[in-house]
Every structure is written in structure tokens, then in C-alpha cells.
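Below is one structure. I have some questions about it.
Excluded from the complex is one protein chain; the other protein chains are retained at their positions.
Now for chain A:
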Amino acid sequence: MTFGQLPYDVAHLLGGGMLLLSFMLLYQRRVGAVVNALATQGALLAAAAAWQGFVQDAPQLYLTALIALGAKAVLIPLALRLLIRRLALARGVDTALGIGPSLLAGVALVALSILVALPITTGVAAMAREDLAIALSVVLLGMLMMITRRNAILQVVGLMSLENGLVLAAVGVAGMPLVVELSTAALVMLVLVVAGVFVFQIRGRFDSVDIALLHPHRGEGG
């Protein structure tokens, strides 16, 4: 499969769209817009999984797509929006590293993943290796977001985007066993993270989800 063939082109388009949305996550300045970008990325992931299910003739991938669509494009973004409204969280994005430098670092990470993934995977099918390069970029950009954002909720968004990259990698590898189980298990973790924020906030332990406020509790003081 090479450039110019439909299965390859569509997979590439969807993966590229996810990567673009990872960059959008990095440059948005409002939390609401970040959540929208995350939801769109989830929808694209669902489309990518369904496309792979069609191309590889693997019906279980449709299930992965359905779960991704329901949870990542609809339910989790809704929960996050509810969380923001209910807790009256600040709508602005509080950055540890400015938007411009974050984007530059993001470009560097994409270059890194291409440099890492493409040369060493020459023995692997073309679709799998370029998929891997894109997925690796999404994963690294998710990590970058977790590092450069200070609000707990944006760190959760970063973790979710990272996990979107993982599922993209998993569906791109032909014949991967347990894809549905593994992606569901990873999703359970994310749901619990969101639930954790939810529960602790509703109990009013902290006035803000800014994790810098947690540091006084690090212990060993005094």
C-alpha cells in the first residue's frame, strides 16, 4: 500500500487530522475551546478506527470506534463541560510554558517521532509505520500538554489526547489482538480520572484545580 491508494490516503488523512487537533489543543487559550478540540479528536479517532475496521475487515474495530465515539466525542467532553460550569473554574488556560514555545516544542516532537519511527520500521508495512509515526506524535504532544499546562483539568485533557494516540496506534496495526479490550481498559482509567476530579471537587476540598495549590501538602514540612 503506497501513496495514491484509497485505504492508505484516508487513514493518513484521519491520522493527520488528529495530529492537527493535538496542535489545536496546544494553542487554545480558553478551556472550553480545548474541550471542543478534544471532542473533535475523539470523533476523528472513532472514524479512523472504523476505517481500519473496514480496510482490515476486522469487525471488532467497529466496536472500538463506537466506544470511542460515545465516550470520547460525547460523554467525557460533556462531563468536562459540566465540571467546568459546576465548579465555576477559570475559563482561561494557565500555562507553565507560553503558547508560542509550546507550539515550537510540539513541532520538534513531531520531527522527533518521524525521525525515530520511520527509519527503524522499514521492515513493517507502510501503513503501519506511518500510522506509528503519527500516533507517536499524538502521544508526545499529549505529554507536552500535560507538562506545560497547570490546571488539573488540562492535564486530564492531555492524558486523554495521549490515550487517543495509543488507540490510533493499536487500530493501525493489522491483526492486533485484544484491541477492544485494551482500549476499553485504557478508557476506564480516564473515566476514573475524570470521576476523581469530579468527586473531590464536589466535596469542596480545594478552591481551585490548579495543582500548584496542592504543593503545600507535600509533607515533610516542619
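Operating definition for what follows: a contact is a pair of C-beta atoms (placed from the backbone, for glycine too) under 8 Å apart; a residue touches a chain by one contact, two chains touch by 3 or more; residues count from 1.
Note that contacts and distances are computed from a predicted model.
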Choices "Hydrogenase 4 subunit F", "Probable septum site-determining protein MinC", "Cation acetate symporter" or "Transketolase family protein" - which one is the UniProt name of the chain not shown: "Hydrogenase 4 subunit F"
Omitted-chain contact residue, chosen from A:9, A:94 or A:181: A:181
Identified contact with the non-displayed chain, of A:110, A:128, A:141 or A:157: A:128
Residues of chain A in contact with the chain not shown: 116-117, 119-125, 128, 132, 135-136, 139, 143, 146, 152, 155, 159, 162-163, 165-166, 169-170, 173-178, 181-182, 185-186, 188-189, 192-193, 196, 200, 203, 205-206, 211, 214-215, 217-220
